[in-house]
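I have a structure here, written as structure tokens, and I will follow up with some questions on it.
Heads up, one of the protein chains got dropped from this complex, but the rest are sitting where they should.
Right, subunit A next:
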Amino acid sequence: MKNKKSFAPQEAEARPSRCPDNSAFKQQRLPAWKPQLTIATVLSTFFLTGAFCLSVGICLILSANSVREIQINYSDKCSDCSKLRENSYNWNIECLCSVDFKLKEDMLGDVFMYYGLQNFYQNHRRYVISRSDAQLLGRDVNVQRSYCAPFTTYNNGTPMAPCGAIANSMFNDTIDLFYNFNSSVIQVPLLKTGNSWWTDKNVKFRNPQSHNLSSAFAGTARPPYWQKPVYLLDEEDERNNGYINDDFIIWMRVSAFATFRNLYRRISRKRHFADGLPAGNYTFHISYNFPVTKFKGKKYVILSTMVWSGGSNPFLGIAYVVCGAAATLTGAETEVRVLTGVLP
């Protein structure tokens, strides 16, 4: 005992320098939650997940089924125009085409009109980067230093506004919808604004500052494939002209895949169309400008209603049901095995 007593103070003095702290962290004794997979947790997880997935899936399928949608491939139907556009020398020859179709049922609620493109690789790397967001924000930038090449400037040095492959390839068909009502033809009123994201329209795209739009774009030229300069995209509506034109904005939001649809117009719910599109015969009048046959693409015009989950895509609903069923079955099988004693 004597020895111990005489030793203790020495040790205490030495402790700070050599002896490790007795803290939970340093001694790896931190309090911790040690979860384990037990039969109860695993089974309940499976059953709960299964139930959740099944119910969500059924909801999704039901709501997707309530969507009415019509899709017309007009690049096939307007084959004459398609052929004409194959030759780029005919770029300034107008080509009109009308496509008739019949709505067997009413399309109630908001009806949206899309154009669809197939095999158009908007997600190609070189395509995706070929834009200048600074330019589209109305900044005065040197497009030569952007990724817009080769759609940056003309040989005489005039910069393109907007520059880049995306802008240059903008979809420029015009589609009008006519309702054949009692042998009279009524043009369906369409809304061309309010179709893009609010942030795009109000943050991401701005026109250059000037007293009027044409002077704002002075010293620039339209992209080579465009028929009119950017400040004439919508001559009627100042707030839908230039870079902040909705059609332009929507086009500039490149799609994830080569087959996609972009919102073109919304049906204005007025007069005959207050409840949506009534059943009957309709005609699309299309001014066919956008060549697709060259790259073996196809063009569609689509009319669709909407529900909370978007359009008519059934994939998510089916996937949920399958997943829910699988989870439930796995859970059930495990349960059975546990009950019959196969599993411990």
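The rule we apply is simple: a residue touches a chain if its C-beta (ideal position, glycine included) is under 8 Å from a C-beta of that chain, and two chains touch if they have at least 3 such contacts; residues count from 1.
The rule is short, and it goes like this: contacts and distances are computed from a predicted model.
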item: Chain not displayed: protein name in its UniProt record ("F-actin-capping protein subunit beta", "PPM-type phosphatase domain-containing protein", "Phospholipid-transporting ATPase" or "Cytochrome b-245 light chain"); value: "Phospholipid-transporting ATPase"
item: Selected residue (touches chain absent from view) among A:S196, A:N241 or A:N289; value: A:S196
item: Touching the absent chain when the full complex is considered, from A:F101, A:F178 or A:F260; value: A:F260
item: Touch with the omitted chain, as defined above, among A:S146, A:N207 or A:N289; value: A:S146
item: Candidate in contact with the missing chain, chosen from A:S75, A:T152, A:S169 or A:N207; value: A:S169
item: Residues of subunit A (touch criterion as defined above) contacting the omitted chain; value: 11, 14, 18-22, 26-28, 30-37, 39, 42, 45-46, 49, 53, 56, 60, 88, 110, 112, 114, 116, 119-128, 130, 132-134, 136-137, 139, 146, 149-150, 165, 168-169, 195-200, 203-204, 250, 253-263, 266, 291, 294-296, 304, 306-311, 313, 315-316, 319-320, 323, 326-327, 330, 334, 343-344
